[in-house]
Every structure is written in C-alpha cells, then in structure tokens.
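A short worksheet on the structure shown next.
Here the complex is missing a single protein chain, while all its other protein chains stay put.
Our next item is subunit A:
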Amino acid sequence: MNRFPAAVDSYLDQTLRARARPLLLSFDADWNLVEVRGDTAANGLAGEDARGLVQQLQDLFLGLPLDQSQDLPFVELSDGRHAHVHLIPDGENFHLLLLDARDEHRQTQVQQQMGNEAVLAGIEKSRTLARLRQIKSELEQQRARLEEANALKNALFATLSHEFRTPLTSIFGYLHLLERGLEPNAGQAQALRALRRNASHLFALAENLLEYGRSESGESLLDPAQLDLAQLVADLDAMFQPLAAEKGLALLIEAGAAPPEQAWFDPVKLRQVAINLLSNALRYTPRGYVKARLEWRDQALRLDVADSGLGIDQASRARIFRPFNRGAQHGGRGAGLGLSIVKRLVERMDGRLELDSTPGQGSTFRVSLPPLRAGGLPALPEEAKRRGLSALIVDDDPDVAGLLEVLLDDLGVSTRQAGTAAAALAAVAEAEPDLVLVDVELPGLSGNAAVYQLRSQGFKGGIVTLSANATEEARRAALAAGADYYLTKPLDFAQFARVIQQAGRRD
C-alpha cells in the first residue's frame, strides 16, 4: 500500500488520537502494571492511582487468554465512561489499549433505545388491542344476553298480566263479596279460608314470577328463617289433595327428619319450589300417584317429588327448565314457567336440582338445599372431618386471618398463618397443607405471585384466592396464576364453606 504523505499521516494521527484519547497500560504476565502511557487525565487517572481500573480490567479479562489479541467494544468503566478495550500481546507481556467511546456509545445507545422501545411499544399495543377485542366481544355477548333477557322479561310480564293477575283480581273481589255478604256456617267458613289461602299463595307466586322477570341474574334477596317442616307439609297437603282427588290420583306428601334449629332456609322460596314441583307432577300425571317427601338428610334439606306420569324424554330434558317451554312436556297446559322457576330458585339458594325420568313411567325431581346460614355453617362431610384438613391462611390483616381461622375451625380444618408471599412459600415448603387461602393484596409481592410460585413449584393442593376486587379481570388473573377458586369480600359464608369443602377434595 502506498504510504500517505507525511503531512496527512501526521494529520490523521493527531485527529484520531484527539478523538480516541488513547490510554495504554502495559502489564507483565502476572498482571503487574509496568507502565501507563497516553491521556491519563482524560481517562480519570490523574497520576497516581490506577488500582481501581486495573482491578476492573482484570475482572474483564477473567477466563480469557492473555496471549491473543482481543477487542472488547463498549466496555462501561466504573466511572460510567465507555471505552473500547483492546488487548495486545507483546512477548511475555501484554498491553491494554483503552480508546474513548463516549460519543459513539451515546449515539448507539440513543438509536438502540429508540429501536427497543418501539418494539416494546409494539408488543404493548398488540396486547392492548387484543384486550380491547376481548372486551368488545364480551360486551357483545353481554348485550345479546341482555336483549334476550329483556325479551323474556317482556313476554313474562305479558303472560303474568293475562294468566295470573286478571283472574286473581277477580277471585279476590268475589271472595271479598262472599265474606262480607254471607254469614257462613263452619264448613263454608273453612272453604272460604282455604280459598283465600290458596289465592293468596297464587298471588305470592305471581309476585315471585314478576321478580324473576325483573332480575335476569337472580338477584332477588334470600330471606333465611327457621323452617317448620310439619306445617309446610300440612299446607301442601291441604292445597293439593283436592286437586289430586279431582283427577283420581293418589297423593302422598310426607315429612321426614326436621332440620336442626340452626339450619335456616328461605321458607317462601322453598314453598314455591315445592308448589311448582307438585303442580307440575299433578298436571302431567293422568293416572297413578304423586309422592313428595321433605326431610333433613346429609347436612341438607331434601325434597323429592315422584310421579307415575308421562315422563320426560332425553331430548326434552334441557328444555323443560327453560321458561315458556310448553311444548317440552306433552299433554298438559300452563304457562310453561314452573320448572324454570324451580331451577332459578334452587340455584339462588345454592342448591342442586336433579331429574330421573322414564318416558311412560314417570319422573322424580330431587332437590337438595344447603342451609343458607347458621349459628353453624354447613359442616364438612364426616370422612373429610376424620381426615383432618389443614389450611394455610395467607393474609397480612390479623383481623381477617383471625376470622378465617374461626370459620375454618368451625369446618373442622386446622390452620396456620402467613403474612407475606415469601412466608407462605416457606410455610408450604415446611409442611404442605391441603388448602391455601390467600389474599391478593399482600405487602410486597401479591397473593397471585405466591400462588403462581406455589403452582410452578408443583403444589397440588387446593388454592382459594380472596380479594375485595370483584372485577372479572381480577378473577381471571387469580385463576391464571393457579388458584382453583376466587372469592370476593365480604365473604358469603355459605359459599365459603362449600368452596372449602370442594377445594379440600382436590387430589
């Protein structure tokens, strides 16, 4: 290669040196600094002490061969400056040449930062768009449901006004006239009382249906009270025997064991469930019998209504619980609301409704209702009690943790407590509980983080997350982290007890 003229060489040398402010540190093979040359002031080595820099360079070349040329670009030095560091072997010894890279680093950093931030913003943007799409789709589904519910409600109101309220008004009017204008003998008085009782009940039923129409999500309030099982059975008997006799059917309504005093139910709603099931059975049973039994069994109130009627074929089973299903069961008349109301009421009371049916032979409806509230919560099944469930309560609020402890103790569950996510992980590592109850809002790492770590470390027990946040998003986040159940505060104690039972059964 032709050499540049001496003047150019000299110019280049000056310019590049001025830009790179080279610093040369020469070492022997044992990293003893032999000499420092170059722009020491610009490199922060104002004379004497190069020990800090030498230590850093020694760390930098840890594990690297010192007898080969090396080039490490953009090394951040301890004072925050950046340099390109070159290792140049020289016989037994070696030199480290540091070339200033501050300006170059600044420019590269700005460009790189812009690029990376653009990518991160792109990720965030597509994530937000996906979230918006999901929200939009949920809103559309919700709107469709609301429109459907609204149409249903309008139809219900129309039906009610014609099929229930008009004749009821008439019945009440004539009852009033009879009661006022007659001086009835004992038998007539009893008949009038029966008429009024039944008309009143029909009216109450109509009111309940109105409520059904009002609230698509079954938000009517429950009214727990002690239940007089014998009285309920007597009322039902008095109400339906005449109808059964008219159709020539055998009707047997009996009471088994009564629920304990502390187990409360909503008597009005329970009565409506029973009335609807019995009405339905009598309506669709042309001959034979209808039997009903109410009793307290296995920590729940059971109502079984069996008939020898038409039965319900498999295809119609889903339909009969929908409102206005007149076509689903053949051979009867009515608004087609009874079973849908039963289903709604049973669900509202957190109960179970089952159906066994053979077309041509009859049907049995089985209702099981847990107590709504108690001086006692629903107790755990005996076998779970024997097994002795254990739970870890993770909540930093001692009052809440204390309350949970009492509730779980009532359910026969032994407890330990932890106040933070880290304490929870340690407690589970020490002794694995059957259940973990965790509050989302913990100091430091959230309850969701604790749940995530438990699951990622293989914890297979039940996890119940508790939070005051009732949004769907919060619920989704908790379940995604690995919780089995998400309960919102304030706690519904009956629901809490059921969840504990179910979570404790997880294997």
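Here, a residue touches a chain if its C-beta (ideal position, glycine included) is under 8 Å from a C-beta of that chain, and two chains touch if they have at least 3 such contacts; residues count from 1.
The criterion applied here is as follows: contacts and distances are computed from a predicted model.
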item: Listed names "GTP-binding protein", "Cytochrome bo(3) ubiquinol oxidase subunit 3", "Carbohydrate ABC transporter membrane protein 1, CUT1 family" or "Transport permease protein", with the criterion being the UniProt name of the chain not displayed; value: "GTP-binding protein"
item: Sole contact to the chain not displayed, among A:Ile123, A:Ala318 or A:Ala470; value: A:Ile123
item: Absent-chain contact - pick from A:Thr15, A:Gln113 or A:Gln141; value: A:Gln113
item: Residue among A:Gln241, A:Ser414 or A:Gln457 that touches the chain left out of view; value: A:Gln457
item: Absent-chain contact - pick from A:Leu97, A:Leu303, A:Leu435 or A:Ala481; value: A:Ala481
item: Hidden partner interface residues of subunit A, rising order; value: 56, 59-64, 70-76, 82, 101, 105, 108-109, 112-113, 116-117, 119-120, 123, 421-422, 444-446, 448-449, 452-453, 455-458, 477, 480-482
